[in-house]
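Omission of a single protein chain aside, the complex is shown with its protein chains in their original locations.
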Amino acid sequence: MVGQNYIRLLENHPWFEVSYLVASEKSSGKRFPESVSGRWHMPSDIPEGVKGLYVHTLDDFNSAKKECDFVFSALDTDIAKVYEELYAKNGLPVISNASAHRSTSDVPMLIPEINHEHADIIPMQKKNHGWTDGFIVVKPNCSLQSYMTPLSILHERFGLKKAIITTMQAVSGAGHPGVASYDIIDNIIPYIKGEEEKSEREPLKILGKVKGSQIIPATGIDISAHCNRVPTIDGHMACVSVSFKKRPEIDEILSSWKKFVSVPYKLKLPSAPKEAVLYRDEPDRPQTRLDRDNSNGMGIVVGRLRGCNVLQYRFVGLSHNTVRGAAGGGILNAELLKAKRYL
Amino acid sequence: MVGQNYIRLLENHPWFEVSYLVASEKSSGKRFPESVSGRWHMPSDIPEGVKGLYVHTLDDFNSAKKECDFVFSALDTDIAKVYEELYAKNGLPVISNASAHRSTSDVPMLIPEINHEHADIIPMQKKNHGWTDGFIVVKPNCSLQSYMTPLSILHERFGLKKAIITTMQAVSGAGHPGVASYDIIDNIIPYIKGEEEKSEREPLKILGKVKGSQIIPATGIDISAHCNRVPTIDGHMACVSVSFKKRPEIDEILSSWKKFVSVPYKLKLPSAPKEAVLYRDEPDRPQTRLDRDNSNGMGIVVGRLRGCNVLQYRFVGLSHNTVRGAAGGGILNAELLKAKRYL
Amino acid sequence: MVGQNYIRLLENHPWFEVSYLVASEKSSGKRFPESVSGRWHMPSDIPEGVKGLYVHTLDDFNSAKKECDFVFSALDTDIAKVYEELYAKNGLPVISNASAHRSTSDVPMLIPEINHEHADIIPMQKKNHGWTDGFIVVKPNCSLQSYMTPLSILHERFGLKKAIITTMQAVSGAGHPGVASYDIIDNIIPYIKGEEEKSEREPLKILGKVKGSQIIPATGIDISAHCNRVPTIDGHMACVSVSFKKRPEIDEILSSWKKFVSVPYKLKLPSAPKEAVLYRDEPDRPQTRLDRDNSNGMGIVVGRLRGCNVLQYRFVGLSHNTVRGAAGGGILNAELLKAKRYL
Partner (left out) sequence: MVGQNYIRLLENHPWFEVSYLVASEKSSGKRFPESVSGRWHMPSDIPEGVKGLYVHTLDDFNSAKKECDFVFSALDTDIAKVYEELYAKNGLPVISNASAHRSTSDVPMLIPEINHEHADIIPMQKKNHGWTDGFIVVKPNCSLQSYMTPLSILHERFGLKKAIITTMQAVSGAGHPGVASYDIIDNIIPYIKGEEEKSEREPLKILGKVKGSQIIPATGIDISAHCNRVPTIDGHMACVSVSFKKRPEIDEILSSWKKFVSVPYKLKLPSAPKEAVLYRDEPDRPQTRLDRDNSNGMGIVVGRLRGCNVLQYRFVGLSHNTVRGAAGGGILNAELLKAKRYL
């Protein structure tokens, strides 16, 4: 699914072109349309530009190096663990969606609006491994995209202290076939394996600081996540209660979000939304189906900011999990690295 | 919808029989089946026992008094405000689902497993109003049924201090027609008018104490609720983070729930579930569709008890909103009052 | 809903601009955003171009005439009956979505791909009424859009004889609030009031011929429709069994569809899809969610052509009910009339 989303979103991209595809043994050797026969799950058809491409095996690094400037990886974690390093070693920058290297201390986990400066560890990473051209960059889990950007903007000014977050996550987050329809129609499943742990651990690295050859996770921040699977197609929603070290006024929060201009937007990255955080005033927004496609699915839509009886404030955040939270996020990372001349 | 659920749930009730129906002017004067023609929304057919009953006007207290021992009220708030008192004044105990009298200090808001002893204010209430036979008893909002019973059991031993709760509430909670299908299929609406306020205020009264002629709400407890509408038919789920004055061990929580034997069950009330709180060990339960019908929809199903990084513990609760949370809850209240000889 | 869809779809239209709005008494006198406050049901925001427009009363024909070249009508049937004639009488061409005039013999019911030549009755209609500039043009019911274009292409060559059609229609077809979510989640309702009658009657007029000052419905064609409401947001699907006077080979059907070039496309109407009928070869297409947005929601997607044991052939058709089947269809009608110089 993530791979197919990359192909869909890169059609007509102004900077990048899909020139080479790799996949598991089973699919390799065929042209792309045959390799996904009956398993193309995108709403639009296979783009013309990739219809003629063959699917190659994972191991042919020479061909890959010849045909590509860098690679997007949507590999399964186990395979990613091995192959992402092999691609980097063979001179290819790897923009990864896998979780394999999210905890690796010299691999930046980027949300460009928040921590674009983490990219600057890339030279150290290369040095650590003795890689000349290749490197690895990752993105965080899809579940936290809907609240990490609004929280990090406030963290800058007020210091994030505690957050309790309940997510309502769409079925597309589980890939395909993913969640059985019999399990989720007219139902809520209050559990997604491994999701709460990722949602609690990854923000600390994202909010961390580059020190020497490492990214040191932020400390003094407590995050608790309740992750639920709900019967929606796309879009992860989060209900957030939050406290800061320095308690802001409600107007300060709103103006922080409204005035924030992101580095990706300043750099004119093609996929960067104009508003890093779009705040909606209506009492009942954001809504999953109405707001997930904001800024072509790259927007973070926020609403319902109000006080909290236990922590300081409450709000609701929403993002498109397979665009912003997956392939679109990877593409924005690549755009950032291109603008910063790492690609 | 609530009225129809009463009729459905009272079919074959061992203690009570539907003998008399009142409704708005529009419906009155017709036999019940004609009065709801095309608007009977229950999955089972109209019970034989009420097919012959006529629908009467609200004002005919003499007839009501002659035909009934007490009344269940599913009136709209505005009408309830006026008419529930009139029925009480005219000698009829009123078991209400309306929110009109939930804040009235001498009206008990009962969840029999939690605060059956609040019923003992009834004589004072009668005295306050100069009523001889009539009185008013209410039940709380449906949104809080899934977590108030488990929380109150723990409150007894450990003292509830803070709770942040995110609900995922079924569409039947909005009545009929309620939520438009266009608004909720493939969607989450993170807002239900007035629901968060009720969810934060009502627990304090439920956990309060009878003092003289008043119920004094509990103090020193902070509750914050995020209420969401989700595309499920029946069943309100809640993700709860909670702290206690005296921090329990996880085993103490589990054993508190498991050992608790409720007064309604001891009194052999027909609608009382055997387990006031049914804890499920599976990592992914309760689930809305799988667990809402536990104990004929009167059960509270709880799972996923685990630590919380911000407060002390987290768990998930579920209850059936139109049974336990509405008509079934009203019937259990009536059963309690019958057992306590107030009816 | 239809009115809002017009406003959404006319944003950035190359030929038309929304310059004037009328609505019922309740809404008139306010600016448009205030008039729909909390009831704007489109996925995109209110277009900038109409934010400043005031909503006028239905009766101010002079203002309307001054501000508009023609009007789109999404009035309720009863009001349409009266007011569409009044607008026409007052010199304004009316492009209507209402059913009021669908049976009127000198009012063309247009699907431009099929019966664009019915527009040529407009001068006769004007003459019949003594109207100088105004006239009325209607579009058919949304339920039949998914199969009438493929059938009419075949009718030309082979003569349509019998068709049995079962539709599965999205909830947006019922407007807003329309179908209650409690009635349709995890459910199918095999009944839509009046829909089967329209689906059986309107095709005969669409396939009819202009004779003098009347459109004479086609005869010798038997159509039977089963109309169902299903839990999808947008998109009406139809399963069709069909027989022709002259039995075609299966290849003749496919090539008829593939070779057909529509008059709207030849006229370069902005909303006309390139393929009047897009045939998909996959065994499991069209699908509602995957295919409804084809050609910006104006496409008719067809698949599964195969023999039938009772009639001659079977196929599946799909169209977007609120775009092609409502506002988009009205806009295409207006484009046709503009190209034909009736506007």
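Letters A, B and C name the chains as they come in the text, with residue numbers starting at 1 for each one.
By our rule, a contact is a pair of C-beta atoms (placed from the backbone, for glycine too) under 8 Å apart; a residue touches a chain by one contact, two chains touch by 3 or more.
Because the structure is predicted, anything quoted here is derived from the model rather than measured.
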Interface partners of the hidden chain - shown chains only, full complex considered: A, B, C
Residue among C:A74, C:M237 or C:L337 that touches the chain left out of view: C:M237
Touch with the omitted chain, as defined above, among A:N115, A:T232, A:S319 or A:N333: A:T232
Which of C:T57, C:N90 or C:N187 contacts the chain that the document leaves out: C:N187
Touch with the omitted chain, as defined above, among C:V107, C:I223 or C:L278: C:I223
Interface with the unshown chain - residue positions in chain B: 38, 43, 185-186, 233, 282, 289-290, 293
Hidden partner chain, residues of chain A it touches: 41, 171-172, 176-186, 231-233
Interface with the unshown chain - residue positions in chain C: 162-164, 166, 168, 186-191, 193, 200, 222-224, 226, 228, 230-233, 235, 237, 239, 241, 283-284, 286-290, 303-304, 308-311, 314, 316
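Throughout what follows, only the chains that are shown with their structure count from here on.
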For chain B paired with chain C, centre-to-centre distance based on mean C-alpha positions, whole Å: 47
Separation of chain A from chain B, taking each centre as the mean of its C-alpha atoms, in whole Å: 42
Chain centre separation (chain A, chain C; CA means) in Å: 41
Per-residue multi-chain contacts in chain A, two or more chains: 186, 233, 289-290
